[in-house]
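Missing here is one protein chain; the remaining ones are kept as they sit in the complex.
Order as written gives the chain letters A and B; numbering starts at 1 within each chain.
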Amino acid sequence: MAITGKIRLNLQFKKPLRYFLHDSRKISTVVSEKINENLKESNNERLDNTKLPLELLDYRFKFAEFLPDPNPLHRNKIREKLERRDMLLRRSNVEIPEFYVGSILAVNYSDQHAPGKQNRFLGICISRTGQGLRASFILRNVIDKMGVEISYFLYDPTIQKIEVIRLEKRLDEELFYLRDAPPEYSTFPLDMRAKIHAHGTCVPINEIKVPLNPLPWLQRWERMNMKGIIDCKSMVNEKRRIKAEYKIHTKPWEKYDLMKMYRETIPIEEQKEIFAEIYSSLQEHEIHRLKSKRTRSLVKPIKTG
Amino acid sequence: MNSILKVCVGQQAVRNFLKPTLETFTITSRGKKLLNPPPRKRLSPWLIKQNRVQHRDDLTPENKEFIQQVIKDKYAPSNNDIERFSPLKLDTIEPITEWQPHYRRVGVIAKKIGIVPLWLKNGKKIITTMLQVSDNHVIKYIPPEEYKPMISKRKTVWPRTMGCLIVGAESCDPQLFTKEYCGLFNDSGVMPKRLLARFSISPEAALQPGTPLSASHFQIGDFIDIRGKTIDRGFQGVMKRWGFHGMPASHGVTKTHRRPGNIGSGSHKARVLPGTKMPGHMGNRYRIIRGQRIIRMNTKYNIIWIHGDAVAGATNSFVQIYDTVLPFKTSKALNVTPRFPTYFPNLQKEALPEELFADDLHNFADPTIIYTDE
């Protein structure tokens, strides 16, 4: 009886298991080292099977806001399609560059309250959230020894220009711990000059680790398991250290929760559809941007010469 | 005996009694009037049982294909409006296209597909709800004389002036439904619909069964009422259902952290007053949100954007939308002519553009908003 039960289970779960472990992981939106390693190894195999250009595989990180909502209850294909169309229309009017959490950005935007009806803010991107038109990001900087954060909607029509000063990634997906870190870790001069990132090269990861200020903190960082913090567990008392290792906080079962992973990720077939739809227009914007860059660089020497 | 009867009839009072008078009848009210009436567990009286038990028929692939072919043949001319109507079965209803302010038009069934931000031309962000008018057709018209809804709150029912139009949304495979339910769609000639809704209309706004309804039934700037079913949250306590504060977590409190506390006095009125907020079933009620403004429209996918995010129900749930009844927001008050009785694409000289925007709404194709000094 037991044996038959086992066999049945195997038959039932064979396909989905295979799907999750071999197919879905590679294309999931969850970023982790293992997945990246697997991707590099098996890129060639996948290309043969799916005939996806190499660029499209990066698009899920590069243009993450084009993917549907992680909550399946909030998804609707027609709405997402119309949203994507609006997003592309906005992208044809303003250049929205590739950037990640940890990149340093400068945003120029029209402001009714400012004297010249125009404003500029520079800072490090500490979080990027939202899908579709509600995609947003938060910039943080320390000005006159005072920490300041401003959030922007990515597709806000008052944004005139988004400059990427440093294109890089950090070890974590959100950097809210900079609020509890010494101010020098989030201080950037407002007139910082942009460093040009060579087209086609991979984005560097800034592996800087941040010490935290003494307690109290805004959040219980010892429970968060952040890679970018230097040894925050030794700063808390014994009671908090023990509590941080409770299973309810570490959640060791989550890596085996296949359904959770399935719900939060978008399968490769759907991603292929979405990116195939927007590929040509994104490519056009890219070519247009490169062209304008080239003309700009050509003009400069004539002026100086 | 006869002579006595004759005498009686001859008298004025008796004659008046026997005369046919205005037809009035009373309906006893069922149940008490509650603040939140519980959801009805039975079907609407005008609706027949919809779904059937799906038996295992063991059909061969060829037979399945044959059934699909039959269905296709039966409902194939659904694109062509003229062929579908059989004049022998139904009286054709010629649409009256002249609008009078006291007329009441039909509504449509729509699907709530999500909430997205849009921006106004002054740079302000607004939250909008997207509603998709999905595959709507007129199923049946009931004139005022025949329209007798079974349940009425009024005790005396006067002759009706408003007729009823039944509208269906989302065509489905007829194999899913019962034979009787499919019979509802015989006259209109459309495929059986998953959803039906009735709208009370003035008889002048009647439409021929089988007429398709689209998002262009409304115009940009119109105000609409939206009726939907709220999210079903089940049996809930007083804190979630009515927003009570509950009681402290400690300081000697035992077993009463989320309870309501006192519900009435004991001396004068020693009972629980009707309408007291108590635990119970939360959600799954029809709620109407009135006076929502249409700010954007897509005529290809039949999508309406309305200003606001308070439409009842979750994403992908169905709602009914119709012209508002708020007196200062009707087409009479705004002095505009609606598309009456509905939008007929065949009668128009020029097709509508795909995207329509309100005057103050920013189109994403427009350049970046820049403020100028005044």
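Throughout what follows, contacts are C-beta pairs under 8 Å (C-beta built on N, C-alpha and C of every residue); 3 or more make two chains touch, one makes a residue touch a chain.
Assume contacts and distances are computed from a predicted model.
Protein name for the hidden chain, per its UniProt entry and selected from "RNA-binding S4 domain-containing protein", "Large ribosomal subunit protein uL14m", "Ubiquinone biosynthesis O-methyltransferase, mitochondrial" or "Ras-related protein Rab-30": "Large ribosomal subunit protein uL14m".
The shown chains contacted by the absent chain are A, with contact judged over the whole complex. For the chain missing from the display, the contacting residue among A:N93, A:S151 or A:Q283 is A:S151, taking the whole complex into account.
The chain not shown here is touched by just one of A:S92, A:N119 or A:T187, and that residue is A:N119. Subunit A residues in contact with the hidden partner, per the touch definition given at the top, are 109, 111-114, 119, 121, 136, 143-153, 156, 158, 179, 215-216.
One rule holds in what follows: only the chains that are shown with their structure count from here on.
With each centre defined as the average position of its C-alpha atoms, the distance from subunit A to subunit B rounds to 42 Å. For subunit A in complex with subunit B, the touching residues are 73-76, 78-79, 82-83, 86-87, 89-90, 92-94, 110-112, 117, 132-134, 153, 155-160. Subunit B makes touch with subunit A in their complex at residues 113-114, 116-119, 123, 125, 130, 132, 298, 301, 303, 314-316, 362-373.
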